[in-house]
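What follows is a single structure, and I will ask about it in a moment.
Presenting chain A:
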Amino acid sequence: MIVLEYILLIGLIVCAIAAPLCKRLLAAVIVYMAFSLMMAVLWSLLQSPDLAITEAAVGAGVTSILFFLTLKKVHALKGTHDE
Partner candidate 1 sequence: MRPFIENFPFFSIFLAILAGILTATIRSGRAAYWVTIGVCAASAVLNAFVLEYTYLGDLSFTYTMGRFLAPYGNAIKCGPLQALLTTVFSLVMGTSLAGGRRDLFQDILPQKQRLYFVMVNMILASLLALTYTNDAFTGYVFIEISTIAACALVMAKDNGPNLIATIRYLFMSLVGSGLFLIGLTVLNSITGYLLMPSLSEAVEGLKVTGDYAIPLTVSVGLITAGLGVKSAMFPFHLWLPDAHGGATTASSAILSGLVLKGYIVLLLLMILRVFSLELIVELGAADVILAFGVLGMIFGSLAAMRESHIKRMLAYSSVAQIGYIFMGIGLGTVEGLVASCFHILVHACCKPLLFLCAGRLSAVSGHHKSLKNLRGSAYRDVGAGLGFTVGALSMIGIPLFGGFVSKLYFANASLPTGMTAMTLLTIALSTVLNALYYVPALLAIWVKPPAEDEAAVLADVHAGELAFDQAFTAADILLVAAIFVLGIFYHPITDVIEAGVRLI
Partner candidate 2 sequence: MLSDIIQNRYAVTAVILFGIGFTNLMLQQNLLRKVIGFNIMDSAIFMLLASLGYIDGGVAPIVGDRGFDPLYINPIPSGLVLTGIVVSVSITAFSLALIQRIYRRYGTIEMRELLDRAKKEDD
């Protein structure tokens, strides 16, 4: 269990550093999604299942969808350019 904890904590830091450094915005958002998922697992390790459910639904679900829609609108996704 403790090993998993360390892996997750280090993973969080790596993701947090990587997310804004990714060259493509899409990659940044996906890394942020991974960050959210790890956070959700950590919260269930911290015995807060309420938070884990909410974080999984909000962070990895709704927020990411909103990010993707925004990426589409600002033409940062491949293949969505006008004309």
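The set was built so that all candidates are chains of the complex that A comes from, given by their letters.
As a working rule, contacts are C-beta pairs under 8 Å (C-beta built on N, C-alpha and C of every residue); 3 or more make two chains touch, one makes a residue touch a chain; residues count from 1.
Since we're looking at a predicted model, the values are computed, not measured.
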Complex member in contact with chain A (any copy), out of 1 or 2: 2
Touch list for chain A against partner candidate 2, complex: 5-6, 9, 12-13, 16-17, 19-20, 25, 28-29, 32, 35-36, 39, 42-43, 46-51, 54-55, 58-59, 62-63, 66-67, 69-71, 73-74, 76
